[in-house]
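Note that this complex is displayed minus one protein chain, with the remaining chains in position.
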Amino acid sequence: MGANTFGTKFCLTTFGESHGEAVGGVIDGCPAGLLIDFNMIEEELRKRKTASTSTSSQRKESDKVIFLSGVFEGKTLGTPIAFIVKNEDARSSDYESVKDIYRPSHADYTYQQKYGIRDYRGGGRGSARSLLPCVVAGCLAKQILSSQDIEIHSFVTQIGEVKKDSFTHEEIQALLQKVKEERDTVGAAVRVEIDNMPAGLGEPYFRKLQAILAQAMFSINAVKGFEYGEGFNAASMRGSECNDAFVNDNGKIRTKTNHSGGIQGGISNGEKIYFNVAFKPIPTIMQPQQTVDVNGKEVVYDIEGRHDVCVLPRVMPIVEAMTAMVIADFLI
Amino acid sequence: MGANTFGTKFCLTTFGESHGEAVGGVIDGCPAGLLIDFNMIEEELRKRKTASTSTSSQRKESDKVIFLSGVFEGKTLGTPIAFIVKNEDARSSDYESVKDIYRPSHADYTYQQKYGIRDYRGGGRGSARSLLPCVVAGCLAKQILSSQDIEIHSFVTQIGEVKKDSFTHEEIQALLQKVKEERDTVGAAVRVEIDNMPAGLGEPYFRKLQAILAQAMFSINAVKGFEYGEGFNAASMRGSECNDAFVNDNGKIRTKTNHSGGIQGGISNGEKIYFNVAFKPIPTIMQPQQTVDVNGKEVVYDIEGRHDVCVLPRVMPIVEAMTAMVIADFLI
Amino acid sequence: MGANTFGTKFCLTTFGESHGEAVGGVIDGCPAGLLIDFNMIEEELRKRKTASTSTSSQRKESDKVIFLSGVFEGKTLGTPIAFIVKNEDARSSDYESVKDIYRPSHADYTYQQKYGIRDYRGGGRGSARSLLPCVVAGCLAKQILSSQDIEIHSFVTQIGEVKKDSFTHEEIQALLQKVKEERDTVGAAVRVEIDNMPAGLGEPYFRKLQAILAQAMFSINAVKGFEYGEGFNAASMRGSECNDAFVNDNGKIRTKTNHSGGIQGGISNGEKIYFNVAFKPIPTIMQPQQTVDVNGKEVVYDIEGRHDVCVLPRVMPIVEAMTAMVIADFLI
Partner (left out) sequence: MGANTFGTKFCLTTFGESHGEAVGGVIDGCPAGLLIDFNMIEEELRKRKTASTSTSSQRKESDKVIFLSGVFEGKTLGTPIAFIVKNEDARSSDYESVKDIYRPSHADYTYQQKYGIRDYRGGGRGSARSLLPCVVAGCLAKQILSSQDIEIHSFVTQIGEVKKDSFTHEEIQALLQKVKEERDTVGAAVRVEIDNMPAGLGEPYFRKLQAILAQAMFSINAVKGFEYGEGFNAASMRGSECNDAFVNDNGKIRTKTNHSGGIQGGISNGEKIYFNVAFKPIPTIMQPQQTVDVNGKEVVYDIEGRHDVCVLPRVMPIVEAMTAMVIADFLI
């Protein structure tokens, strides 16, 4: 299986560089007869486009999805669903200046080491844009989940040093605006919850539910940490406080607490699944940085342009999409 | 691919319940001509057997590996390497009392929900013992790595609320002994470092090096969190402090700092890889606990017997083994 | 892995219905730095378009390949190579009449049974056109092979009851013209040879070279038989006549005869690989046929229109392409 394919039954293969013709994907294994909610797809893509700061001037893309196959009269055929989103606003000339430079904490150097060639324009395959196809596939996955009432919710829980259970849109904007003014970028963390999970999803040993969720999250650019249930906090706990007692809740077996995060032995137990994901700051900052060029010569890298200061809020639909694909894959 | 198989080229398939005939594995894809270091395997298995507290009376298993195939005159043939470790000290009668009980925070309930049947003896497939075959495969993987001078080191960094860069054997014993006396168990955290990594390992998009490392770690029982590089701390950081400047170190391109943890864009950059893994407390505690039986009736679960109070130090060889398998799989 | 993906390292995922927006594919795992021979691709696609009879009026498609990703300045990036060929001449209205009919020996009925829905236009996913993406991927595979001097040749060996070692273009045309005049279609057989094979390709047990070649050939529509080396004839032979003696040919170990067809134990031995593929007649004939409609009512199915009378010669580039992909996948 190629490294750009995710899933075992609901399989997404993605493709596309930031400044190539298009980004897109092929979904193989989506059940036949699903009436596609094109509005939901548009809405999720719109969220992904929303800039992290209202004042920033972002890349202008219509981000219109074109379905090429697998759909007939609005319904899935059971055959591969290919779709593309064209890269319209690809001002590649902007990138001539970075052609020969390895930007700090970007993937320029590692791609060059691995492949001996790279598309330096806009981050190429390593760009955030290349994860856009996950959002489209995630929408189909969500439709599969919603037929079982499974719901995915995500919350911002941290921006830089500020941690809260949730942030208002205005709070996020204010925090990010401040970072922007300092010509810097900032990290963040997100919490995801999955409600109405059926028990029994997940496959020991190497396809434990948490293992595949983790793989999915770490496929997202800038993710540095993943924890579920009590997560890292569990390392500090005693068994007597961390264990989830089983109770009989009107004939249904439930747990009294949910330190486990809805998964035991790699299999969902029917309780809410919840996990946290940590993101590093976006590496493109509006400050001069020391680095080297492709010949190893030390240079100063300094840019102007349009850039986000945080993966938030654009990363939210991607986090949800990857989550949805994992659950749908186990559910089918 | 089955859920009990890990890897794409160096593939391990594991099998075995705690109280069945044997646990074991099949390694498919190990390069031919490798002279197997049987002593290293014995030594790693011995480490896995070592009880968490010196005073505890653990299961007596000789844990002798029997190779069934794929090895000829001490060397790998390139054909599948099957091996087993017999379950000798399987006092299954001990488990009659838990036959009908769902132990809190164990996998009894979820296995029953998923499969409609379970081997209740000693945790069955959900037992820690069932990860033993990973240690054997990890030894072969380590041999592949050492031919390239790649080294894996692991350190205990947290036991319950005590966090340190490293612990002496005596410190670990003292901390665990205290927990044992309180008839409780405790969580822990471990740090892993990989030295002498070549640049270029890892495959965007869905087989990023960190994604497969995360999948590997979450395949281990009791793991609740994984972070690499700055990890969750990165969420608090600014880009200007988190970025790793490239420098020319006597003709070799290096990074000045290593907040990235040796991976950029899902591909190793040649710096040290490091990551942290958090474990929850072992759920079997020597205290009465509320739970339900298989009929949903609420009961009190209380046991005596031999049990660890922490995944440490026995989990260390497993953590290293899974790490080695991931790197070997990308290296081959 | 999805059912529309072929290969383990050089992986092609195909998509597309005959009358959808486009057919296309994504190649994941093509080595980086390959300078793509676009002319070869055009030429192979032209061969695939060539009608089986010069007088027939075929579908008019420009069959121009558009590469969407994975290629930069004419070279492969090592990232997924997506490409599409638009379906331009899709006169779907032609197919309204067959919307409710299960055409004999077509896939209409089985697709409906499997998926509960089908794109009835032009055979949908079951059309010959949907294999077009294999030709494109096959061209890249051939380029990989030619760097090692491996060559693939294919020959027509049978058209209906006429068997010959090879046919001239005129002979093929004459035979097919006669069938066309009788408003019928006809089967055929093809022989493929692979020259300059290195020894050592193929992987016991379930990825034997012949097993994957067979899977590849039976992925092609209308294929009913596959044999390699002596093939079905071997059933009539004695060991003493079928065995290939090894000889020392000026320092190189060769076989004196090649009844084995270049493969022993599932692994290439360095001799010429050869195999035969049999095709059934195209099921669309210009004669009234008995069948049923989607409600099970027996009806007479009778059409006019543009149709081939044989898979030849259009199937040749597909046969070669699938062969090339198999060998490239083992070679990489």
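Should a chain be cited, it is by its letter among A, B and C, assigned in written order, with residues numbered from 1 in that chain.
Quick note on the criterion: a contact is a pair of C-beta atoms (placed from the backbone, for glycine too) under 8 Å apart; a residue touches a chain by one contact, two chains touch by 3 or more.
Since the structure is predicted, the reported quantities are computational estimates derived from the model, not experimental observations.
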Among C:S154, C:Q210 or C:T323, exactly one should touch the missing chain; which is it? C:Q210
Missing-chain contact, candidates C:R125, C:K142 or C:R314, resolves to C:R125
Hey, which chain B residues sit against the chain that's not shown? 1-5, 8, 11, 13-17, 20-24, 26, 28-29, 32-33, 66-72, 75-82, 84, 114-119, 124-125
To test your reading of the contact rule: which positions on chain C touch the chain that is missing from view? 1, 3-6, 8, 14, 102, 104-107, 109-111, 113-114, 125-126, 130-131, 158, 160-161, 179, 182, 184-189, 199-200, 202-208, 210-219, 221, 223-240, 242-248, 251, 253, 255-256, 259-261, 263-270, 276, 278-285, 287, 289-292, 296-298
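Just so we're on the same page, only the chains that are shown with their structure count from here on.
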Quick check for the class: compute each chain's Cα centroid; which one is farthest from the centroid of chain B? C
Pair of chains ranked first by number of touching C-beta pairs: A-B
Find me the chain with the mean Cα position closest to the mean of all the protein Cα atoms on display. A
Taking each chain's centre as the mean position of its Cα atoms, how many Å separate chain A from chain B? 26
In whole angstrom, how far does the Cα centroid of chain A sit from the Cα centroid of chain C? 38
Between chain B and chain C, what's the gap in Å when you average each chain's C-alpha atoms? 46
Tell me, which residues of chain A touch at least two other chains? 1, 3-5, 8, 14, 114, 125
